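One protein chain omitted, others in place.
We call the chains A and B, going by the order they appear; numbering starts again at 1 in every chain.
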Amino acid sequence: MDTAVFPDQAEYTFELVGVFTFALSGAMVAVRRDFDIVGIVVLAGLTALGGGVIRDVLIGATPPYVFSHVDLLVVPLVASFVVVFAHPLIEQRGQAILWFDAAGLAVFTINGTLIAEAAELDVLPAALLGIVTGVGGGLLRDVVAREVPLLVRKDSEIYAIPAAAGAVVVAVLAAEDRYEPWMGIGAVVLVFAIRIAALTFGWNAPGAFRRRPARST
Amino acid sequence: MDTAVFPDQAEYTFELVGVFTFALSGAMVAVRRDFDIVGIVVLAGLTALGGGVIRDVLIGATPPYVFSHVDLLVVPLVASFVVVFAHPLIEQRGQAILWFDAAGLAVFTINGTLIAEAAELDVLPAALLGIVTGVGGGLLRDVVAREVPLLVRKDSEIYAIPAAAGAVVVAVLAAEDRYEPWMGIGAVVLVFAIRIAALTFGWNAPGAFRRRPARST
Partner (left out) sequence: MDTAVFPDQAEYTFELVGVFTFALSGAMVAVRRDFDIVGIVVLAGLTALGGGVIRDVLIGATPPYVFSHVDLLVVPLVASFVVVFAHPLIEQRGQAILWFDAAGLAVFTINGTLIAEAAELDVLPAALLGIVTGVGGGLLRDVVAREVPLLVRKDSEIYAIPAAAGAVVVAVLAAEDRYEPWMGIGAVVLVFAIRIAALTFGWNAPGAFRRRPARST
């Protein structure tokens, strides 16, 4: 996440918020599944940092960015500590967490796309890696927690689709050398807005087309 | 998959067929599990491209081959689109899909082995990476779909074993500098033939040895 979507200070703040809320969501899943403290930290870390680590491994930027940014590496530990004691409170504030998570999704996806572009990838692979940065951590969380991944469920409001919209816009702009920082901010707002609208109005993605649902299932 | 098992044009055709049928198999699992459209695309992509991506990451060939071949990256999207509308038809033609899948397994495994050999790996690691190329995508598909991996099930006809047979033959020949393209074709046919025979005659691999099954289980 070394490209600048936002001015440096704002960028860093957003990164911290994204990592923290993703870590909260991982830790909360661990609490609901009654995992021990190690499980809480593992899920917090995987959720918060997994997407970016996968992206960095795929573009060959090893060791991954987060390994040289100890401050980001500490955030999941802090989030785990908070969740261990405050999980009933966070459970009540579930809606607020979803808004922060949407912010994390938006910043991670656009940042990831720009990093992939900077690594000389084509439009489609760059957008793909942006999406992976945004949704990869949550997928790892669900696989380790043995839940049907939210990413693929019909009853979960759309998540990867707003990410894909923003990632494609930014990847195309960057490939045509028209990208400017304010567009990144616009794309972040776009992803965030679609995700929040999906949560507000209950937008789910459809599954396969079935002529007569009752019979063909 | 930049080494030549077949003449260039044939090679490319086989790659497309392999990626497409693997993507179909992933998308069909998603439909059966009633995932949404995102889940269909995710499983199609993981199944079709996962094995090759793991291989490339392990040999340090990043970004992976497929990231610079947008045509291959688009294939899982096309397969997903087909499955969304034509899944009842594909379900009926299950046997045909298994034959195409066997072709994909054969080409991916032998190609993967040759790529690993070209990366200066020893016989056993090269064969291992060939097998990973062939079976890795299916393993990721089953893990994300939360199914017992076909790869490890007693009631699934042998899959990794024909791949291993072909991979070892090619890895040994290549290590002894005796490899020629027609041998690659032969190995692909070998893997394909064993797999088809397994499907036809119901060959399953045994599990652990149990003296008195009824008691020791």
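Everything below uses one rule, namely that a contact is a pair of C-beta atoms (placed from the backbone, for glycine too) under 8 Å apart; a residue touches a chain by one contact, two chains touch by 3 or more.
Owing to the predicted nature of the structure, the values given are computational and were not obtained by experimental measurement.
The residue from A:L16, A:L73 or A:A175 that touches the chain not shown here is A:L73. Residues of subunit B in touch with the missing chain: 57-60, 119, 121-125, 128, 139, 143, 146, 148-149, 151-154, 156, 158-161, 204-209, 211, 216-217. If you put the missing chain back, the residues of subunit A touching it would be 30-31, 33-40, 42-43, 53, 57, 60, 62-64, 67-68, 70, 73-74, 83-85, 87-88, 143-144, 146.
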